[in-house]
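Handing you a structure now.
A single protein chain has been omitted; all remaining protein chains appear in their positions.
Moving on to chain A:
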């Protein structure tokens, strides 16, 4: 019922506007073309200047309202560089924005048609044109120079001591693999994949795989560089790390990498944001299908000691895939609970889609 009412009201508004529009057309014919034009010109000229003033106030108000909703400072060393870059660009483009918009609307208002005035025949002026070719060119050169400095820094090779974590996208969750004690990831091949106990397709022949473990959360050590080895099992995904200002596509068949140094722990962020539920999230930033919006994993940034304690509790995927055959009567052999819960989460995620 309320739906019909809404439609009725909308139609009514349309009809009223139409009637007014029609009537004003007749009035304008009666008044004469010239007089009508003068009047509409005055009204619209006035509205243009009002739009400029209210618009600029609106820009300020919008900023005031929303700046608190974005985390203004990155949680990684590299991210801070990007923040700085954004600030520089914001200042330059902001100045240009305000000046050009003011000129545009102010000129429109000021030079609205007046009787007896003639426009100024001004077809070109080489000096002026040269000025506004050169100034933007210089400004952009500066931005390119700064931008590329950060770009090369961010895309440079990861430091030798960086920890390595592999993250693989699949519809619709992330598979996280740690290299284990040896610090090296074992080989994998997509035809080895099975969703029961080998989600990334590890090659069990490879000795390096024996200690690699899968995790449902990514644990990172504060102030320690981390290199992500990124891949995908099915379609293109993207590892989006908004708090660290990092992002890299996960492309099937073509491994990609990115590295950064997280420098604020999750606990510190909870304090800083005043949000006890704060959590670093990995979002999928490349359209990957119907469950795209729910493709999430969490990151915990913690101290070395906390990390070591966590890592010690992880069970190698090899052990999950090869349960000790000699001891069928003792399935509770040490790490079973942790492993089980991890498997359950994967299973639940799958069931959702």
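Here, a contact is a pair of C-beta atoms (placed from the backbone, for glycine too) under 8 Å apart; a residue touches a chain by one contact, two chains touch by 3 or more; residues count from 1.
Keep in mind that, in the parts below, contacts and distances are computed from a predicted model.
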item	value
Per UniProt, the name of the complex member that is left out, chosen from "Cytochrome c oxidase subunit 1", "NADP-reducing hydrogenase, subunit B", "NADH-quinone oxidoreductase subunit K" or "Carbohydrate ABC transporter permease"	"Cytochrome c oxidase subunit 1"
Hidden partner chain, touching residue among A:203, A:234 or A:306	A:234
On chain A, residues whose C-beta touches the chain left out of the figure	3, 10, 14, 17-18, 20-22, 24-25, 28-29, 37, 40-41, 44-45, 47-48, 51, 55, 58-59, 62-63, 66-67, 69-71, 79, 81-82, 85-86, 89, 92-93, 96-97, 100-101, 103-105, 107-108, 111-114, 117-125, 128-129, 132-133, 136-137, 140, 143-144, 147-148, 150-152, 154-155, 170-171, 190-191, 193, 195, 201, 233-236, 238, 240, 242-243, 245-249, 251-254, 256-257, 275, 277-279, 281, 283-294, 296
